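With one protein chain removed, the remaining protein chains of the complex are shown where they sit.
This part shows subunit A:
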Amino acid sequence: MSSNDVLGRTEGGDLRLVGLTKRYGSFTAVDDLNLTVPQGSFFALLGASGCGKTTTLRMVSGLEEPTVGQIFLGDEDVTDRKPYRRPVNTVFQNYALFPHLDIYENVAFGLRRRGVRDVRKPVEEMLDLVELGHVAKRKPHQLSGGQQQRIALARALINQPQVLLLDEPLGALDLKLRRQMQIELKRIQLEVGLTFVHVTHDQEEAMTMADTIAVMNAGRIEQMGSPAQLYENPRTTFVANFLGQSNLIPGTVEGVTGGTATISAHGQRLTLDAARCPVSSGLVILGVRPEKVQIATCDAEVPSGHNKLTGGVVLDTSFIGVSTQYLVKLPSGEELSVFEQNTGRPIQRPGAEVTVFWDPGQGFGLEGGQDIEAGADVEEDAA
């Protein structure tokens, strides 16, 4: 039996979106979204600007009506429930703190509206949690951007909603405070055990915080999974490029033998784990992350069984302390990036002739015929 309290909070409340679609006129902002966010998990919606993240959150909170589809909290269909009757709270992209109320009253707002009598203890605890007890008597405009963001978080969190929606809550913070708040948020989430749906276009943020990431592109979910799954086994070029960097080499599958797929690309023979190759013949794109590629002078010995591309020329070398990043131009005209850990190996200067190689087990395959650049430049704009 599920026990409902005042707000219709149910137990075992996974958040489920079924066929959720939002159209503005003829423009489809969110397109047939299907996903389940397990209760108590930290779920990140990752995607470039304008891909429909905020729209999705607004439909969950009830501020926007879906054109098609349903939203479930646990077993209950909340699609038609007014926002103020949903056990869901939002940390808004622009904070939306109430300018006429002081910080204390801002945080107490939700509790007071629900008729909670004694708000002092929870409010003080919440202010301590975000380490802003000393500004309780100030008005929002007397706070820095980062402090306002933390108050927006406290104002939502104090209501212990079944699902907390966070719309780029760390967007305005500088890098250091951002990292600090990421750790803090994750700690709070584990502590209170609420479901967090966190929207961001910062892939690093999504990877460090989330249990599950959904990568959105143009209103659709491209791929969903744990950070490691997405990083190691992207299914589309968009995900491969948006989540970290990838070297993508188009080729053709020659054949699959004994768990290994053989691929010919630019006249060179490369191999790939058959399990990670989505096609058994025809066009394919072979991907490999830059940090998994090694670089050596052209006469050096390459370990047997490794994929090897010869005849490369170093175009650019940037030494950044912990690693060195190379841009290598292959005879086919393609450019490959290579990150090498600074373990004391000699640095290759621009112009040097080199061979690049990697363990075939580290590569991944994508269906051929996709746009190799998809998602590559988007991230630059957004970040």
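Definition applied: contacts are C-beta pairs under 8 Å (C-beta built on N, C-alpha and C of every residue); 3 or more make two chains touch, one makes a residue touch a chain; residues count from 1.
What we mean here is this: contacts and distances are computed from a predicted model.
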| item | value |
| --- | --- |
| Protein name (UniProt record) of the chain left out of view, among "M1 family aminopeptidase", "glycine dehydrogenase (aminomethyl-transferring)", "protein-glutamate O-methyltransferase" or "ABC transporter permease" | "ABC transporter permease" |
| Of A:52, A:110, A:312 or A:365, the residue in touch with the unshown chain | A:110 |
| Contact partner of the left-out chain, one of A:100, A:134 or A:349 | A:100 |
| Contact residue for the chain not shown (choose from A:82, A:141 or A:349) | A:82 |
| Contact footprint on subunit A, counting only the chain that is left out | 7, 61-63, 82-84, 88-90, 92, 94, 96-100, 109-110, 113-114, 155-156, 159 |
